[in-house]
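Some notes on the structure that comes next.
The complex appears here minus one protein chain, its other protein chains still in place.
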Amino acid sequence: MKKLINSADTVVTDALAGVAAAHPGLAVDVENKVILRAGGPKAGKVGLVSGGGSGHEPLHGGFVGYGMLDAACPGEVFTSPVPDQMLLATRAVNGGAGVLHVVKNYTGDVLNFQLAAELADDEDIEVASVIVNDDVAVEDSLYTAGRRGVGATVFVEKIAGALAEEGADLAAVAAVAREVNERSRSFGVALSPCITPAAGKPTFELDDSEIELGIGIHGEPGRHRGPMRPARELAAVALDAIAADIPLDGDLLVMVNGMGGTPLLELYVMYREVASYIGARGGHIARNLVGNYITSLEMQGFSVTVCGLTAELTRLWDAPVDTPALRWGR
Amino acid sequence: MKKLINSADTVVTDALAGVAAAHPGLAVDVENKVILRAGGPKAGKVGLVSGGGSGHEPLHGGFVGYGMLDAACPGEVFTSPVPDQMLLATRAVNGGAGVLHVVKNYTGDVLNFQLAAELADDEDIEVASVIVNDDVAVEDSLYTAGRRGVGATVFVEKIAGALAEEGADLAAVAAVAREVNERSRSFGVALSPCITPAAGKPTFELDDSEIELGIGIHGEPGRHRGPMRPARELAAVALDAIAADIPLDGDLLVMVNGMGGTPLLELYVMYREVASYIGARGGHIARNLVGNYITSLEMQGFSVTVCGLTAELTRLWDAPVDTPALRWGR
Amino acid sequence: MDTAVFRAWIVSAAAVIEANRDHLTQLDAAIGDADHGVNLARGFAAVTAALDGPAETGAPATPGAVLTLTGSTLISKVGGASGPLYGVAFRRAGKALGAAETVDLPLLADALEAALAGVQQLGAAREGDKTMVDALAPATRAFGKAIAEGAPPDGALSALAEAAAAGAAGTVSMQARKGRASYLGPRSVGHEDPGAASTALILAALRDAATR
Partner (left out) sequence: MDTAVFRAWIVSAAAVIEANRDHLTQLDAAIGDADHGVNLARGFAAVTAALDGPAETGAPATPGAVLTLTGSTLISKVGGASGPLYGVAFRRAGKALGAAETVDLPLLADALEAALAGVQQLGAAREGDKTMVDALAPATRAFGKAIAEGAPPDGALSALAEAAAAGAAGTVSMQARKGRASYLGPRSVGHEDPGAASTALILAALRDAATR
């Protein structure tokens, strides 16, 4: 394993120190592992807190700033953060209008945020939670852990963050967050595994002709292993799975996301195939993102996320945002 | 080799079709491989044209837009474009105030842009060229190809683009571009090779304990091979080399750039070490970039670029920019 | 069993987890995200440090206090799914022991029941879902049964540890319905569940500490 780190134990805090040094607009509590907007909570504004394991950068810390998150809690690599971090963040961003927890649907994230919400409740901080679960590779069921939360998290954080910035109340912000989640679906493909600093070994082995289909964002193998195929066919595999769950017509917000180790050149090739697939089925990509937004360390591969837009969701997507990883309108 | 492509022959044009689909603000001539701002040339504004081999994305196409480039000419992967492309772009962006060619110092880029400039001159289009050569790993000499152009290209395109947007004349825009180049130095390190789609094999072999020091951006081996070291020591290697060439005091613009396959988490670890090295030597990082801006396909590694700022250069850096890869102020 | 025994249990559990750190992480790499051993080792290291207690209050004085502190520390340090689950398990067990200075077999059985109930309430996993429940539930049953049959302490504790180990081994053939492994669907079959494996290690440490 070769990584640009000082040690596996300090990689997360060293990176947080780097985030603190790079972004004067953020206030980073390196010791307690919380990333906040500089300047404290905005009175009367709903606070948005998210968090999860590290290794998915820019998610979540790269989305802290005007028009998006108020705080992010990074855990160790691929390990959900602990309730203490979430409680600190929840206190810090509470401007009196309550706090929304944006939680990706993984047992660890859900349980830790749940314990944190109970602790916040003891302090009379009003907390609502939205569970993001957009990954169509995993079928949803009452008896399982359910679908994973992946790419839609970016959409939820941007759109709910925009509504919160406008001064909407907690119920409204939580409602739009749930609406975006319900309208969004994702599917991911890995061309290579990744290596967590602590494990030091690849999470799985793939030969030069194999890929993993239906992966999450934690370096885990996918639902199936299959042969490598041209970009056009891979786009069809991902979008067939998504189209089985939500309609691909009307105005769409589409993200072609890199898993971390795939060149932008290839992501644009994928976007071209995704766009022509959707166009051929009468869908209209009104807004898009192409790049690395929710990653698995250096894993090579991509994911596609599609969200059915409404006029209101489009308006909120276009609203000004000013974070390290997503910025427009100011 | 596993890549998200349809075929090695079509990777560049397929990606350009993706860029065209993703960015309505751009006008992409896929067949002739030219990326332009939508809406044609701005009368009286100096046009900025750059170009080079593909595989370095987001450079250059990702920097076409308000406040930066007017056109980019992508060649085949790691192969400089041809004069025909550069002439087309030069014609298309000429608003009567002349055109600046921003050329990275590689024999291929230099010769092809030189032929293009001669052709443009035949058409009475005034062309000035700035050669970017910031890579301290290669010593500069009259009898060699000289230093390579790497990270400083991003700074030159942003700052010269800002001055051109303000309506400065060709001489002034060329002068500030040369000033930025002269004030900038870079050094790069590779942890892994990369694979060009056409070659299908890694450009070199590295074992799990070795790295290449003093690399360029074409997957070539570096000046030396050495043992893998902690982030702090790698930052010192890069900055010692840079400090031997330019002073690290005063206000600095610093980029910690990923080579394409390195996670953002690690780039922030590197940024922390770069910032503490510079801080310890009395330098002040007034502005910074951390991320993938000038890459070598999926190569793992980083480069550091440092530019000594003046008040005017800082003002131009902060000026509004609106491109796919760099955006602020609008 | 007095406070010293419970301290000894937790200390040797920490040692056993540290010794099996990479093994547990590799089990997790196969059907999860390769962090279970690292997570628990980090958590139990913090627990052993915490056991000497904050200067003010000093070390925990009762068996219940030892387990409650263990649980709270795991919740604060582990993260992931196993942090809250083990944390709640130890906290519930600690509460069940109340202020007792010494713990007899029936009281220990109550504590284990409480721990299991806490895990299932929080995680909603049932036996057969391929989780730590598949080690903890049969172990708790076997312990209660041994006590009912009048087994001596070492016999009951061996029954506990053996049932846990058997339960963990039994997860190999299961398809996961809870936790990360469930994302693999049928591909989760054929691998031992890391949390069940760590539970078996922790309960073996209890037997060793209590029968030493």
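Chains here go by letter, A, B and C, matching the order in which they are written, and residues are numbered from 1 within each.
The rule is simple: a contact is a pair of C-beta atoms (placed from the backbone, for glycine too) under 8 Å apart; a residue touches a chain by one contact, two chains touch by 3 or more.
On a predicted model such as this, the values are computed, not experimentally measured, just so you know.
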Omitted chain - touching chains that are shown: B
From B:L4, B:A22, B:I125 or B:V138, residue that would touch the chain that is not displayed: B:V138
Residue of B:T196, B:T262, B:N288 or B:S303 in touch with the missing chain, whole complex considered: B:T196
Options B:D84, B:E126, B:D251 or B:D322, residue touching the unrepresented chain: B:D84
Sole contact to the chain not displayed, among B:R178, B:R223 or B:R287: B:R223
Chain B residues that touch the omitted chain in the full complex: 53, 75-84, 106-108, 111-112, 114-115, 137-138, 143-145, 148, 196, 198-199, 201, 203-204, 216, 218-221, 223
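The working rule: only the chains that are shown with their structure count from here on.
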Touch-based graph of the chains, sorted into line, ring, star, complete or other: line
Length of the line joining the C-alpha centres of chain A and chain B, rounded to whole Å: 29
Chain centre separation in whole Å, for chain C relative to chain A (CA means): 32
